[in-house]
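Here the structure comes first, spelled out in structure tokens, and everything after it is commentary.
The complex appears here minus one protein chain, its other protein chains still in place.
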Amino acid sequence: MNFASDNAGPMHPSVLNAIVDANTGYEMPYGNDSIMPRVRDKIRATFEAPEAAVYLVATGTAANALALSTYTNSWDTMFAHRVSHVEEDECGAPEFYANGARLTLVDGDGAKMDPSALRHAIVNTGDKGVHGVQRGPVSITQATEVGTLYSLEDIAALTAIAKEYGLKTHLDGARFANACAALGCTAAQMTWKAGIDVVSFGGTKNGCAGVEAVVFFDPEKAWEFELRRKRGAHLFSKHRFLSAQMDAYLTDDLWLKLGRQANANCARLVKGLETVKGAEIPDTPEANMVFAHLPRAAHRRAMDAGAKYYLFPADATLDGPDDDLIRCRMVCDWNKTEAEIDQLVDLLRG
Amino acid sequence: MNFASDNAGPMHPSVLNAIVDANTGYEMPYGNDSIMPRVRDKIRATFEAPEAAVYLVATGTAANALALSTYTNSWDTMFAHRVSHVEEDECGAPEFYANGARLTLVDGDGAKMDPSALRHAIVNTGDKGVHGVQRGPVSITQATEVGTLYSLEDIAALTAIAKEYGLKTHLDGARFANACAALGCTAAQMTWKAGIDVVSFGGTKNGCAGVEAVVFFDPEKAWEFELRRKRGAHLFSKHRFLSAQMDAYLTDDLWLKLGRQANANCARLVKGLETVKGAEIPDTPEANMVFAHLPRAAHRRAMDAGAKYYLFPADATLDGPDDDLIRCRMVCDWNKTEAEIDQLVDLLRG
Amino acid sequence: MNFASDNAGPMHPSVLNAIVDANTGYEMPYGNDSIMPRVRDKIRATFEAPEAAVYLVATGTAANALALSTYTNSWDTMFAHRVSHVEEDECGAPEFYANGARLTLVDGDGAKMDPSALRHAIVNTGDKGVHGVQRGPVSITQATEVGTLYSLEDIAALTAIAKEYGLKTHLDGARFANACAALGCTAAQMTWKAGIDVVSFGGTKNGCAGVEAVVFFDPEKAWEFELRRKRGAHLFSKHRFLSAQMDAYLTDDLWLKLGRQANANCARLVKGLETVKGAEIPDTPEANMVFAHLPRAAHRRAMDAGAKYYLFPADATLDGPDDDLIRCRMVCDWNKTEAEIDQLVDLLRG
Partner (left out) sequence: MNFASDNAGPMHPSVLNAIVDANTGYEMPYGNDSIMPRVRDKIRATFEAPEAAVYLVATGTAANALALSTYTNSWDTMFAHRVSHVEEDECGAPEFYANGARLTLVDGDGAKMDPSALRHAIVNTGDKGVHGVQRGPVSITQATEVGTLYSLEDIAALTAIAKEYGLKTHLDGARFANACAALGCTAAQMTWKAGIDVVSFGGTKNGCAGVEAVVFFDPEKAWEFELRRKRGAHLFSKHRFLSAQMDAYLTDDLWLKLGRQANANCARLVKGLETVKGAEIPDTPEANMVFAHLPRAAHRRAMDAGAKYYLFPADATLDGPDDDLIRCRMVCDWNKTEAEIDQLVDLLRG
């Protein structure tokens, strides 16, 4: 009963098999393996972007930091939501990779940037001449860090503002598949057709061991990205094992199927949580993650039985009055079984 | 017939199996998986260092850059051989991770730092007061980038000089196993017993898919390293797949056996190369790699038949007089067969 | 009628004379001039800090960025008010000098950090383990960027919170003299006696040409600061001309007298502004600067007559209805005459 994160689960068997199959004989290193051209083609087909520059790295933070830094001067600021992975969970990797550039935090409900807040942040950045940091790229997280979704129109509205000021746009798609599955849209619709310039297309949280694709729809900065990746120590010598994962992940839309399954698992969980007496779920879960406020006694029952998930604040304790509501995060990956979900719900219900 | 690099070969079956076995159920992320404590114990046992701080990353460049930067102020310079991976093959990753610190290049035959050259470089660095960069750590590559070895005495002589000036020492052990096997010494003898403070203990080139351990014999900087690793985007969420590789690699001294095998493969190759008419081998190969000067015609025969290895300079061509000597690098991993080696030699011999 | 900034005025005659006097013969460079020991002594006496490490630089941004970075790891965040010079007016210099560290913005009325907001920001920073940036120093601006003042108790309250979490504290004293004069306190009371670890003691805005002292009350990081200053290209060869300015500035408490005069000039101005019909002055001016909302017609009259000061937003225009209130900033240095102030007020009053 581990609902701590979608990075706690296993690889999908197809991905594992691809690694096993790739472990044969010799392959040229550093992205020159025989699998990578196939991966590139599949990404381009998936995104309907025949000119896209496609690169693989092994962590989501690397994908985000490298992608963003490619569009950021050291004297720029990057715009991101206050509740975003680049702000909260990367120990300053974007600033490190962008040589000391800044993050400007934008607010908005449900961890989604409000367009007027974004515009305000951009305008506010630009009125200091040489004295202030300059406007850099806008980073949008889809699905968000609290499990909500931008609609395609939401994304387009934000990128339109960015374009108005000549700014590049990045999509942090660590949970790209969950979002795409939930919206029922294509990868192209959720990215370049909505004005996105570069996407971190996540595999790790959705059935892979550790692989993310960085996709630039305009390949102009391709060589610079290669240098940044190498300099950041993120170019794998035995790259074939990244290629193999991504290859399987893209075959027959496995990524989308797994995203859909994870969402369905979460929907089942949410339905169950709603029946827990006293439960409150402020942001309607739209992907594979739910933040809920549940009575302490419910948490105690679940955790005593071995359930794993995060409570907030981090120092929340199970000791105390039964009825106090304690906030928690539960995440479903594709691999959850109905039985496991129902078991958790039953425990929480008491 | 791929002799391009020891990073061109497959995982050892035991390592692959460990990944397969690890792909079960849920594991806490970011190094909190159930395998990592075992890995830590095995590393500590292997290095006879019960207090050592042990971390895993996925690339050799990450291991080197993170290890070195932990001991380097941004105004320092790191001492390394002119022919070293940190100088030649990491696109400036050490400088990037050390926030703009410098590399001071030290000469010496066979890609081995000459002790007097090291001392001279250190002394020369320190006589400028605030105007010059300051003395930082010394990085030693073992086995070297040209396949030679420092003896234990050689290492001790260099670290003694470093200690004399209060400097930390790093061992780039991307080919640690090959060196240890060739010297017939223990991991402890080749590191802390010889004065090394931190080692990059390589797995990737020797039977793993992508894993290196960074081992600090003094754990004082452990937390700083964790922050640097995360900030560099090198902390894996599904860390269990790094742990699994390293676990198998350490079991029953697999690392040492594979290193020994790779060395034996190379020795067979060298013996064969010596019979190629006109061949010259300036540095006696001591580990798993040979640099040889061979007649163009020999290269042409081998490459026309599909052999893969690197020529130097990079733009060397197979068109031209048959007898011209062209420098090449051939590397053997554990996975080479005698037949494959002999086939290459036969082709070269013509 | 230039009220644009206190950096628009001339040197005080005593400061200029000191430069003239210093221009004799030869002096050793880089801070080894014969004046600097005297400066050091005077600063230590002024701050009642006989052990303090004292350094001169030529710009306020250099003083702030170098002082802060000395107490900041690259993975840390520095806490500062949303309306502070380090945030708004240094083009990211603190992040640059701190190798990519972050600024966390703290709110509070009158450009003063609210203690509970500071505590919240600190607490909120520390609950992410290795995933989040770590807690770095707290920077307090006194006088603030809107001309208000922290009381000694205000400063002590903020530094107490910082100390509770083991954090260092920095005082951005570009307008130190104005604050000290207004509070009627000693330099020691406003700094180390209130818990400050390092201060940027400004001279440039208060009668000097370009000199700021950085004063560390604990000299532990002195050598590191010297290296950072040199590496930042802020160590002057003809340092005597920095020393001479600061020497004059400290003689007979010139700094304090000039701060007092500037404050008095501003008080006279404020008194006049209050008589402008429709004027609103939200934050009570406590030092040498006033932010006022005045009718457009008033601005038009003043500016048409050659008055210089800043309107906000930066693109505010004098074309439009007479009665619209437009925000402006007016700053008085020590050199303003009563006649000049009265002339401006008369113009504004119409």
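Note that the chains are named A, B and C in the order they appear, and that numbering of residues resets to 1 at the start of each chain.
We adopt the following convention: contacts are C-beta pairs under 8 Å (C-beta built on N, C-alpha and C of every residue); 3 or more make two chains touch, one makes a residue touch a chain.
These numbers come from a predicted model, not from an experiment.
Asks: From the listed residues A:23, A:46, A:61 or A:74, report the one that touches the chain absent from this view.
Replies: Counting the whole complex, the residue in contact with the absent chain is A:74.
Asks: With respect to the chain omitted from the figure, which of B:127, B:220 or B:252 is a touching residue?
Replies: Of all options in B:127, B:220 or B:252, contact with the hidden chain holds for B:127.
Asks: What residues on subunit A make contact with the chain left out of this view?
Replies: Where subunit A meets the chain not shown: residues 30, 73-75, 99-100, 130-131, 134, 224, 226-228, 230-231, 235.
Asks: So which bits of subunit C touch the chain we can't see?
Replies: 2, 4-5, 7-11, 16, 19-20, 23-29, 57-62, 65-66, 90-93, 96-97, 204-205, 209-210, 227, 230-238, 241, 308
Asks: Which subunit B residues touch the hidden chain?
Replies: Residues 74-75, 77, 88-92, 95-96, 98-103, 127-128, 130-133, 313-315 of subunit B touch the chain that is not shown.
Basically, only the chains that are shown with their structure count from here on.
Asks: Identify the chain whose mean C-alpha position lies nearest to the mean of all protein C-alpha atoms shown.
Replies: The most central chain here turns out to be A.
Asks: Provide the C-alpha centroid distance between subunit B and subunit C, rounded to the nearest whole angstrom.
Replies: 51
Asks: Which whole number of Å gives the spacing of the CA centres of subunit A and subunit B?
Replies: 34
Asks: Averaging only over C-alpha atoms, locate the centres of subunit A and subunit C and give their separation in whole Å.
Replies: Centres of subunit A and subunit C (C-alpha means) sit 42 Å apart.
Asks: Quick check on subunit A: which residues sit in contact with 2+ other chains?
Replies: Within subunit A, the residues that touch at least two other chains are 90-92, 96.
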